[in-house]
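The structure under discussion is supplied below as structure tokens; questions concerning it will follow.
One protein chain is absent from this view; the other protein chains keep their places.
Chain IDs A and B follow the sequence of writing; residue 1 opens each chain.
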Amino acid sequence: MIAVCLKWVQPHGAADDRFAGISAADQSALELALRTAEARGDEVLAVTVGPVGAERALRDALACGATRAVRIATEPGVSSLRTATALAAEVDAADVVWCGDYSADRGSGSVPAFLAARLGIDQALGLIDIEINGNGSHIRAVRRLDGGRREVLSVTGRAVLSVEGSTARLRRAPLRSVITADAASITVRPLESPDISAADLVPYRPRARVLPAPASANALDRVRALTDTGAAPSRTETVVLEPAAAARRILDALRDWGYLT
Amino acid sequence: MDFKIARDDTWPEISFEERIGTAEFRIHERAHIVVDGDTCRGCSTRECVVACPANLFVPTSDGGILFNYENCFECGTCYLVCNKEGAISWNYPEGGYGVVFHRT
Partner (left out) sequence: MSRFDADAIVVGAGPAGSCAALALARAGKNVILVERGPFAGSKNMYGGVVYPRILDELVPNWWETAPVQRWVVRRSTMILADDNAFTIDYRTPSWGRPPYNGATAYRPDFDHWLSRQAVAAGATLVTSTTVTGLLRDPAGRVNGVRTDRPDGDLSAPIVIACDGVNSFLAKEAGLYTATDAANFTVGVKETLALPRSVIEERFGVRDDHGVDIEILGGTSGVNGGGFIYTNLETVSLGVVLKLPKLTAQSKRPEEIIAGLKRHPAIAPLIEGATVQEYSAHVIPEAGLSMMPTMVTDGMLVAGDAAALCLAAGIWLEGVNFAMASGMYAGRAAAAAIDQGDVSAKGLAGYTKLLEESFVLADHRKLKDIPGLVLSDRVQQKYPGFVTSVIERVFRVDNPNPKPGLRRIVREERKRAGIKLGDLLRDGWKGMRGFG
């Protein structure tokens, strides 16, 4: 089974869900879940944790081709850890769990990480490029790192994968599926309340690490030694080019810096 | 009540970018309206430039028209006023995309 987790977000102060929706990242995740399941000949389970209005997101997912939908009933404001714990109980049979890298509101991307921890399976977060092989057994995932670097991951086992919004464009639901999804049944489960720990109430902050001062007389060198990732320092140069060449140069630079793939 | 008015500025003048920025547009990757630049080069009247409420038709220095579909109200003014047959091929955006009004 392939699972996808969707977060329905209603804009602050909105009286109803006309302007509510899921993030572009969640839409990408849904599309990739559908593609993985199609390659494997498998089912897609769409899950959300939210109020009754969030069923709109599930109906949209069913219209696009998801097989089943579950809503874990709750009001907004539940912590990431509780959300992930509730999701884990639903998706623990899934081979691959797709998530958006950020929701339409908070966007901290913490739920996928908590979810992977709860499920005890691998995670790959912040993915920008996905290739799924013919039978869906292998997923090549590209992850963006700082400084324009890329990490290429090969996913063959169980994993939680969270993707950015540009990764895949969600397909358009066929008309008849939209109409039938409107009346489709959605499983609703209560949010089982796990014990709330202190970590649940305050955001987690990693402890500061104490490092010895780098040995250098030059302040800039010391700062570099502490913070530099080893990337080549960027240089400023002035070039005069024809418009077409200038456009190519800008595109090359954006690729170099990791803004384009 | 802390609503104050500066008399030399009865209402704040805003740029067109700010003005159009008050409306929500869900932009599709494909343009729903296509303007044929070659036909426009032969047009001297340029009805669309003055009439489009979203100011989407921009004359270019080479005598053509640059059209941006992104901030379109989908009102129909441009094809109604255009006197060059076939210069504007006009469609609604894909369902769910385009302008979304809130308080109007």
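By our rule, contacts are C-beta pairs under 8 Å (C-beta built on N, C-alpha and C of every residue); 3 or more make two chains touch, one makes a residue touch a chain.
Everything quoted here is computed from the prediction, not taken from an experiment.
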{"item": "Subunit A, residues in touch with the chain not shown (by the definition above)", "value": "16, 18, 171-179, 182"}
{"item": "In subunit B, positions touching the absent partner", "value": "1, 3-5, 10-14, 16, 18-20, 22-23, 26, 45, 47, 50-51, 53-55, 73-77, 80-81, 91-96, 98-104"}
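Convention: only the chains that are shown with their structure count from here on.
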{"item": "Euclidean distance of C-alpha centroids - subunit A vs subunit B, Å", "value": "35"}
